[in-house]
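Left out: one protein chain. Kept in place: all the others.
Then we have chain A:
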Amino acid sequence: MIPSILEWFRDPMTWSGPGGVPTRLLEHLWYTVVTVVIAAAIAVPLGLWVGHTGRARWLVSVANSLRAVPTLGLLFAVSLVVGPYIPGDLAFTAPSIAVLVLLAIPPILAGTYAGIDAVDPSARDAAKGVGMRGRQVLWQVELPNALPLLLSGVKSAMLQVVATATIAAYLGLGGLGRYLIDGLAVSDIGEAAGGALLVGLLAIVLEGVLSLLQRRVVSPGLTGRTARGSQDGDDAPQAEAPADAPVDVRG
C-alpha cells in the first residue's frame, strides 16, 4: 500500500490541473472555513445568550441530540429535496454546506454555553458589584472567561467538518474527498489512501492554527501559562512580613 501511495504522490498529474492537490486542498479548506464561520456566527451568540440569561437551556440539549443524526443520510436527503429548487452549482454546494453547518453548530454551542456556565460565580458577582450592566458583564467578564471552552468547541467543530467534508464530495462539493471516491471507484488504493492522508494533514495543520489563536486570545490568567517575574508567585513571604517585626505593639 505504501509504495502505491508514494507512486500517487510522485505522479505529476496528482499536483496539476483542476483535479490537482492544490486546487482540491483549497476547495476543502474553503468549505471548512466557510462552514465553521457560519456555524460560529449562529452558535456563539446563541450560546452566549443562553449562558448569560440562563434561558432556553433546552436549546443546547436539542443541538447535542442533533449529533446523532446520520450525516450522510441527511446530506443526500437535503440535496434531493432542496437541490432541484436551487439553480446551477449552488444546487450541490448550498445543501452540503447547510448540512455541514448543522453538524458544526452543536460543539460550538455546547462549548460556548459550557464556557459561560463555568465562569466563576464570584467573578460574575464582582462584575455586578462594581457596577457593570448586563452587557458589560457579558463582554468584559463572561466572554473572556468562557474563551478556553468556547474555542475548544470551535476546534472540535472544525475537525469534524474537515472529516465530514470528505463525504460531501459525493455530491460534487469537490475537495479532498474526490480522491477517496475516485480512488475507490477505480480501485486505486494509492489515490484513496493519499487523499485520506491529505485530509489528516489538513486537520493537523488547522488544529495547530487554532491552538495558536487560542494562545493569543485567551488571557494568561486563565491558562496558568503565565510568565512569572520571580519564583514567589504563590506565596510572597517577603511582602507579607510584618513591617516592624521586632516591636510587638498592642493597642
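Note that in this section a residue touches a chain if its C-beta (ideal position, glycine included) is under 8 Å from a C-beta of that chain, and two chains touch if they have at least 3 such contacts; residues count from 1.
Note that in this section contacts and distances are computed from a predicted model.
K.L.:
Can you tell which of "Peptide/nickel transport system permease protein", "Arsenosugar biosynthesis-associated peroxidase-like protein", "ABC-type quaternary amine transporter" or "NAD(P)/FAD-dependent oxidoreductase" UniProt lists for the chain that's not drawn?
P.N.:
"ABC-type quaternary amine transporter"
K.L.:
Would you indicate which residue among A:Met132, A:Ala163 or A:Ile181 is in contact with the undisplayed chain?
P.N.:
Only one of A:Met132, A:Ala163 or A:Ile181 touches the chain omitted from view, namely A:Met132.
K.L.:
For a quick check of understanding: of A:Val141, A:Val154, A:Ala168 or A:Leu202, which residue touches the chain that isn't displayed?
P.N.:
Spelled out, the listed residue whose C-beta touches the missing chain is A:Val141.
K.L.:
In the full complex, which bits of chain A touch the chain not displayed? Write them out.
P.N.:
The missing chain touches chain A at positions 120, 122-123, 125-133, 136, 141, 144-145, 219-222, 224, 226, 228-229, 233-236, 239-240, 242-244, 246-251.
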